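For chain A:
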Amino acid sequence: MEGFITTYGFLMVTMTLQAMLALSLYLPLMAGQLSLASPGFYALGGFVAAVMSKSVFGFTNQQVFPLPLVFVEMAVAAAICAVVAILIGVPALRLRGIYLALATIAFVEVVRVVALNLEITGQAIGIFGVPQPFSRSFDYMALTLPMLLLAIFFVYRLERSRVGRAFSALREDELAAAAMGINPTRYKVLAFVMGAVLAGIVGVVNAHLLNTWNTRQGTFDVAILVLAYVIIGGSRTFLGPVAGGLLLTALPEVLRAAAGIQGLPAPVAQFLQDGRLIIFGVLIAVGTLFFPQGLITPRMFRRWRAAHPQPAAARRKEAQA
Partner candidate 1 sequence: MNTTLFLQQLINGVSLGMVYAIFALGYTLVFSILGIINFSHSAVFTLGAYFTYAFMGLSWGFNGLLARQSLPLELPFVLAMLAGGVVAGLVAVVIERAAFKPLRQRGADPLLTLVSSLGIAVALVNLIQFLVGAEAYSYPSARVLGPLGLPPALNLSTPEAPLIIPTVRVVIIFASLIILALLVLLINATKVGKAMRAVAEDGTTASLLGINTDRIILFTFFLSGLIGGVAGTLVGLSVTITGPYLGISFGLKGLAVIVLGGLGNIPGAVLGGLVIGIAETFAPSSLKDAVAFVILFLILLARPQGLLGKAVVQKV
Partner candidate 2 sequence: MGKHDGPILKVEHLNVNYGAIQALRDVSFEVYAGEIVTLIGANGAGKSTTLRALSRIIRCKSGTMTYEGQNLAAMRPDMVVKAGMAHSPEGRRVLSRLSVYDNLTLGAYTRSDRDGIEADLEQQFKRFPRLAERRKQLAGTLSGGEQQMLAIARALMSRPKLLLLDEPSLGLAPIIVREIFNIIRELNDQGVTILLVEQNAQLALQTANRGYVLEAGAIKFSGPAHELAVDERVRQAYLG
């Protein structure tokens, strides 16, 4: 067990972080907006953490970085991301579909290029020697797992609240939603900002986890990968992106581990090792065929609710009280 945790601790923490990143893309999607800006805010958050921990707080990677300061970094990153998100979101969210996706990708590219040109972000080398609040990768779980659960709880409750309903309405039919008195711009920007803040916070943690941060972290490739998390996991419920993020992050490593299974014929082991990304790609393509609604669908929820009627009944009772 100890060996497993050491070996896969980093992977498990990364899985939780990627699941949150998937949620950050899911938030605007709740309001029907296909935004791929998450990696841009994620990059921004990472730079905030790297710069603050090294230059502002003056820690080196030889010292233990106090956890409360991580929360300070998160607050700063969240504030910056929120402001940037409003500045971009208000004009960009008039665009639809792929056009919006591309406009947000433009933001991701601009962040990347700006960071490549700035001294403070370390240009191509980035910022390394980011101090660690934990001594082992796995210990980050103490931070990231509650964060993930909190994010899940947040989105879960949000979906069932007034604001969440406004998002659903926009996603279903923007014109009808507007005719029902919902201000489309306001709620689209709100969803966009929430996604940005979450992505920024994930960036903060990831910069510490990776020891280093650079412009290769928030790119178009990441955007597409996170989109795959959401779509493969299922884009109609909050659990879809979480499942997608966890699974797709783990999959290449699972294939890597599979190559090491005892007793495999050598060519198979060799193919699993060298061709694991071929398998990864094929699984993504095949997965969409078998799960056209994503792995987790609202129907599964309904079925689950039908099998466990208590919560719904309790809710009704509560509502009628």
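A quick word on the picks: all candidates are chains of the complex that A comes from, given by their letters.
To be clear about the criterion, a residue touches a chain if its C-beta (ideal position, glycine included) is under 8 Å from a C-beta of that chain, and two chains touch if they have at least 3 such contacts; residues count from 1.
Keep in mind that what you see is a predicted model, and the values were worked out from it rather than measured.
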Candidate touching chain A in this complex, from 1 or 2: 1
Interface residues, chain A side, partner candidate 1 - complex: 34, 91-92, 94-96, 98-99, 102-103, 105-107, 109-110, 112-114, 116-117, 175, 220, 224, 227-228, 231-232, 235, 274-275, 277-289, 292, 294
